[in-house]
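Below is one structure; the comments refer to it alone.
Just one protein chain is left out here, and the rest sit where they should.
Entry: chain A
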Amino acid sequence: MALRMWASSTVNALRISCVSNSHLSPAFSLSRCFSTVLDGLKYASSHEWVKHEGPVATIGITDHAQDHLGEVVFVELPEPGGSVSKGGSFGAVESVKATSDVNSPISGEVVEVNSKLSESPGLINSSPYEEGWMIKVKPSSPSDLESLMGPKEYTKFCEEEDAAH
């Protein structure tokens, strides 16, 4: 009973998230997670995504993460020119009463940050894979990406994580 009480506060109504103008497409509808997972991205177990295009990788948090965090009201990002380490925190989001670390799935140099998030932190909720991107990184180690999860694996990971709680 207690587990259901804790879990019930994070169960979401069925929702389909639309990606408006991108080659990315929803890969799977999740029977339990109810969050969108996109094809073409790689995923970390701490619920960040990476889109690798040429010399630059774009990073943000997943639909699953934004949904569990609630309304994002403030985003803390690094300065361009700094470095990030795989698995290390590079910033934070504030939602309701909580700050939550955001961790980089890969190591590299920060080349750009999403300045729109300071005025519109809610983009992370409304468009976690598009307008809500957080940083762009020049990867320092191509093998970092190989150890990340693909869409199918991440979908299963979310389902198992939610089922365990």
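One rule holds in what follows: contacts are C-beta pairs under 8 Å (C-beta built on N, C-alpha and C of every residue); 3 or more make two chains touch, one makes a residue touch a chain; residues count from 1.
Heads up, the rule we're going with is that contacts and distances are computed from a predicted model.
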- Item | Complex member absent from the view - protein name from UniProt, among "GPI transamidase component PIG-T-like", "BPL/LPL catalytic domain-containing protein", "Origin recognition complex subunit 4" or "Lipoate-protein ligase A" | "BPL/LPL catalytic domain-containing protein"
- May I ask which residue of A:69, A:110 or A:123 touches the chain that does not appear here? A:69
- Message: List every residue of chain A that touches the chain not included in the displayed model.
- Response: 2-3, 5-7, 9-10, 46, 68-70, 73-74, 76, 87, 89, 92, 94-101, 103, 161-162, 164-165
